[in-house]
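One protein chain is absent from this view; the other protein chains keep their places.
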């Protein structure tokens, strides 16, 4: 199935020599997704919900079918557990502000981890500060794995939520969310999973994992920018208050008072990104044509080959050696700043990211001001790793 | 210029007989906009800001150029007055929550109007309730025009913001925002304009109008869903705090504290709708190929022809006869519910909206549970009005 | 659209318009043991149901309010159907009816005017009108009634 996979992606038609090693920032888009968006914009465009003409009905139906499809994708039998948002960041903020904040009190605590992205760090920090609650940050060990013992100790009867990413976008660590969610649930703590980096390749079956909240972005799973998902377990649905206020979330308005619809509709104020959701729906179809285990196997092969090859370069140091790793590898090159590395790789048509990857607390802890990050998806291959290695070797030679 | 205008819009290629009279809900998309999105998704896709490779640089540049283009579009010489949001609703919520709320006190008041959309109603109502402030709703006269005298009286030294739409999406009233903004400024009150219904066809030059905040949606100006704009006047920029929290808005994060970038970047947490913004940029190019006065003239001609024709039908009553009207006409048909009217018009391939149009307080005041709304854009013509009339006449005959 | 304009018109003419013009027990009846709104905030349709329950049976049933012809006719037909029926049977009927409406294929036939309503589900975008009162009743039976 993954043979000729590059041909699905128009970008490689235009740039056959592009080694796109930045899929953790955003994946490329397959032709089928772009066509679904274009099809909708060209021939099916209408606003949803309040129209009774054919185009609007059909858009409304497809929008709600997309909700069902997303629900099925994570194993939820109830589409009303799914809200469409603009991305992971938006989804997490909704849980912080429209779920947790009103019940958070002085002396309570929130548990996150040092591996978390700013999107799963700052919202909690802000409400903790506002309410006089404590933000507890689970440490990592030298390899870059979460210290599960500490995590267990940090959870107590004052813990109001445990929120963490499935996969670290900086180090590539795959957290054992199964075990961690159980730890939380044993103490009756709701658990939120930031699945931004895993949703495209990992099974997130709700029946297996039993998370309370799940957040992810379309653009990291072959879908367009501006789309995101929030899953809320049935038992919490009644606890979600509106986030933005506007049209489409209203039961009744008068000058004195307003009453609101239930989740997920109370979260989707204003006109949603309808065409984006059509793209997201198409991206799920795209993913479903593959076997997830095969996808992971392919990515894992390229990733481990990359680690092997980078390890042969003296001046390269890989940051983090987690037990279980996704397709993400961070490294530094002796005496050459990551920014310079990335710029020179770009000269050889190799696209990588340099910086802090929105994980400043983690990099501060690692005493690494920045890293070079390569991240692989299904369209990458070993040959690109060879080019990466050659380019790094040449750069180091040039520099010294 | 407006001859053959339908050929720019693929939807009319597919449905040559479609009378799309629902542009106030969302405009159709021209081919050039769809192609700009597709071009980006296919051949230019990358995340912005933190990448140093060519695709990411070029995406970042185009994103910032789009900001400049939007600024120019409303006559602002400073692109940093422009934030990208997901739509009008989001933009207004930002001003309510990230500008006004922290300085709103018990006894203060907020002034809006009975013509306003829920998006410009409920956010203010919510913060007023929370803070013990008063929500003052400017009444309208029998014609559906704002009562400017009342408005003037409602503004006082305790008024913290005046927010209103330029054009009513229910009645089509064009408010004299020039005069109204002056009234606000005379009492040092910041004024927010909801330009959702006017931004495509009206000049909103900041130098002419001098509004403090402006909000609009891409999808009502030929651009894709999931895009919106917030303009904040330079003098208020420092008063805007973050809305969502996440990546891209951070100066510094540690476990203890976070410091944020300034507006507009503090508003754009997480990955923005980059491809959507490319579409918005292209939509502005599209609009700029026309003369706005000519657009308005065309729409006005069709609209007044529509009013003339509807007036000849006995059982039809037009709701609202404002002094200045945009391309929006609301009406009711005796003994036939708007929903039924819309369904039967749909049978004749005429797409209209029926309902409360997210203006429940207005319709309650008018003692009209719902209306049929037709709304025109540049691609509509008199012939479609003739069809509307014929279909209504046939329906009334059928019904009785 | 899965139904032709002519078919829709025929259904309206034969069943909806008469029911709309002469709805069953269309009047306010204050003081009934049960009363609640059937309200669709999207379009503004709002009916008030006045149901008198005696020994877990819907004894007398009335409604008033404002809505489109379909929602009014459907509410009227609902009331006719449940009058004299036990709560348990009414719940089963509501569930069957809504199930029929929302499934792509008709699951189970009704042998009366309710079939007209089911047929109109293909009149796109009007399903919410058809099921408005049925969902409100079901919601009452499933949620409010149990809460006491």
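A, B and C are the chain letters, set down in written order, and residue numbers restart from 1 in every chain.
Everything below uses one rule, namely that contacts are C-beta pairs under 8 Å (C-beta built on N, C-alpha and C of every residue); 3 or more make two chains touch, one makes a residue touch a chain.
Worth saying up front: this structure is predicted, and the values here are computed from it rather than measured.
Taking the complete complex into account, the chain left out of view touches A, B.
Note on the undisplayed chain: of the listed residues A:185, A:251, A:317 or A:337, the one touching it is A:337. Contact with the omitted chain, checked across B:56, B:120 or B:360, is made by B:56. When the omitted chain is restored, the residue from B:250, B:319 or B:366 that touches it is B:250. Residue-level contact of chain B with the missing chain is found at 49-54, 56-58, 60, 250-252, 261. Touching residues on chain A toward the chain that is not drawn are 336-340, 343, 347-348, 354-356, 360, 363, 369-370, 398-399.
The criterion applied here is as follows: only the chains that are shown with their structure count from here on.
Should one ask which of A-C and B-C has more C-beta pairs in contact, the pair is B-C. Chain A and chain C have Cα centroids lying 44 Å from one another.
Work out the mean CA point of chain B and of chain C, and you get 36 Å between them. Chain C has residues 1, 41-43, 125-126 in contact with two or more other chains. In chain B, the positions touching at least two other chains are 339, 343, 346, 354-355, 360.
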